[in-house]
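Take a look at the structure below.
Yeah, one chain of the complex is gone here, protein chain that is, but the others are all in their spots.
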Amino acid sequence: MNGRTLILNAYVYAVLVFILVPILIILPMAFSETEYLVFPPKGFTFDWFGRFFSDRLWMQALQFSFQIAVATAIASTVIGTMASYALVRGAGALGSLFQALLIGPIVVPHVALAVALYLFFERVGLSGTLAGYIIAHTVLALPFVVFTVSAALLSVDPALEDAAMSCGATRFQAFRLVTLPLILPNVVSAALFGFIISFDEPVVTFFLAGIRDKTLPRMMFDDIEQNLTPIIPAIAVLLTGISVLILIGAAALRKAAENRTMPRFDEMK
Amino acid sequence: MLAMGEVGGPHIKAGGAPVEIRGLSKQFGSVRAVDSVSINVAAGEFIALLGPSGSGKSTVLMSIAGFELPNSGQILIGGRDCTRLPPHKRNIGMVFQHYTLFPHLSVLDNVAFPLKMRGIAKDERRRRAARALEVVRLGGYGERMPKQLSGGQQQRVALARAIVYEPQLLLMDEPLSALDKNLREEMQLEIKRLHSELGITIIFVTHDQSEALTMADRVAILQSGRVAQISGARDLYERPTSLFAAGFIGEMNMIEASWNGTEVTFAKNFSMALPSSAVIDDVAAGPVMLTVRPERVEVMPEGTPGTASARVDDVVYAGAGTLVIASMACGGTIRARKGSADLSAIREGDRVGIRFPADAVLIYPRQA
Partner (left out) sequence: MQKISASSAPDLAVHPQPVRFFEASGRKLSQAAIVFLMLPFFALIFVAFLYPLLSLLLISVQEPEPGITNYVRIFENPIYATVLLRTLRLALLVSILSLMLALPVALLMARSRGPKLAFITACILLPFWSSVLVRTAAWSVLLQRNGLINQGLQAVGIIDAPVKLLYTQGAVIVAMSHVLMPFMVLPIYGALRNIPVELGRAAAICGAGPNRSFWEVTLPLAMPGIVAGFILVFLSSLGYFITPALLGSPQEMTISTLISQQLREFLDWPFAAALVGVLSLLVTAITLAFSRVFRFDRMMGAHE
């Protein structure tokens, strides 16, 4: 390793420390006995987990956010997969419009969308409702779902569907029996994306939230703004645990997928 | 339609359906990919569609399969108008260029797929799929995944999948182009064997002329969306009906000449009389194109009576055969292929006499 490479490596690992430290130091603070967040944490207690699970408001928020996230994951995956399929199978002019609109939710600031949706939902009576949050979060999640699913669709040889149809399958059967199983790992990741985007979405929920129906991110926002208690790291520990489980599940899925998908050109020597 | 074979042998008897293509045209934007193509395929016939890329051969095949909708024309399979029928209702077997096995299904499930689509019960499905695998000599490979097989084996599986439900028509879209040379020859024999065993009608697209000539009963040559010629291998090689077909199949010497109704003149006043069979269609007296296969050209010592004199430009030794390239007085170049053993020592720069047997020469109208 020459000097140049050494410097590059050192710099990059410093950057990685910068990235990891805030994510990692938060976790031990969940066990702090203090009423406010300090690092290093003082003492050791599971109190904050207890408080989180016994507090009616936090539990309501958790349940509410979970409902929204599950519905968002399903809605965005179904809508996104349908559209991706049409896009990849030649949507023509409609496809160009689709792609242009798709980047909208990514580049338009969430604040702008949040305010616009707040106004719109107030008028149509959706503000603070489950449906309102689901609609808003589905809009935010769609681009990521479409990207994930269409990437997988593009890697599936369209001739496979032709082959299925020549075997007597209808277009829908060809999709369900051949294409869908092949893109399933990505469809599942897309749904996960949808779930996480919704579950962790602070801005739109901040503006849409009513007094009573608060989402988990909204409760966390208020806590950080007002008290900064160790309940935040306690939640972080729980979320990290769930994330780790999901990552392990995803890895297993990937492994299963590797056994299925055939690299088309590897075989051709 | 289905007659089980004798006890023991893994027989599938499909029989063939006649295919009638009438005035098929397909336009892609401003490009006429297929231009009123009409082909009649007899029941049980093996026909090859041969042509350079862009000749429309794949589009014709895809229209028969139902993956392209023609702009006009009709396709009848077994007497039934299938022109606008979706692919899954046509009851056609098809083998694709890149195997296109379903990567998430086992070999047996791949082969059983068409039966599943036809609502056949699971046990029956497995039994018939296993039998089809035996027909392509892959019995016992059913539990493997496609990617565990070699390219040739995968293509056999694709073949089994295409014939498992005993379709009366089998379409093949350059099925051997992804295989290397040895495998290709093996598969050619395999497909011919299946054809004679099953009696199925086969329409086979290829850009490889030797493949077309060796495998098919008849070959249809396509050129810019039109059929240039349909005939058996021998006719195609020995009596091409057009200058395009003459040039497309095999090697061909083409010499500008003039024709007076009985004699053809080339190479500065060298004339020879031709039988009427040498004239393709009606050739008016005047400028014509004379064609002769290189292996029919005779190379003699200079001055032999009845020969046109020429100068040897190059002698290319290639083992069994030798290629002699010579230029004639008129400036035209002649290629002659001779067995190396039959050829006396000829060297570059030598002068020789060139002769064409009268039955080896065909003349065509010269193109504008």
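In this document, chain identifiers A and B correspond to the written order of the chains, with residue numbering beginning at 1 in each.
Assume a residue touches a chain if its C-beta (ideal position, glycine included) is under 8 Å from a C-beta of that chain, and two chains touch if they have at least 3 such contacts.
Just so we're clear, the structure is a prediction, and the values are computed from it rather than from any experiment.
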Who touches the missing chain here, A:Leu37, A:Ala69, A:Cys167 or A:Leu182?
-> A:Leu37
From the listed residues A:Thr138, A:Thr179 or A:Ser198, report the one that touches the chain absent from this view.
-> A:Thr138
Which one, A:Leu8, A:Leu57, A:Leu130 or A:Ala252, makes contact with the chain that was left out?
-> A:Leu8
Just the residue numbers, please: which parts of chain A touch the chain that's not shown?
-> 4, 8-9, 11-12, 15-16, 18-23, 25-26, 29, 37-39, 78-80, 82-83, 85-87, 89-92, 94, 98-99, 101-113, 115-120, 135-136, 138-139, 142-143, 147-148, 151-152, 158, 161-162, 165, 171, 186, 189, 196, 200, 202-203, 206-207, 217, 220-221, 224-225, 228, 232-233, 235-236, 239-240, 243, 247
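As a working rule, only the chains that are shown with their structure count from here on.
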Rounded Å distance between chain A and chain B, as computed from the means of their C-alpha atoms | 55
Write out the stretch or stretches of chain B touching chain A in their complex.
-> 65-67, 86-94, 96-98, 100-104, 113-114, 117-118, 145-147, 150-151, 154, 158, 161-162, 165, 171, 178, 180
Name, in rising order, each residue of chain A that touches chain B in their complex.
-> 157, 159-160, 162-171, 173, 177-178, 181-182, 259-264, 267-269
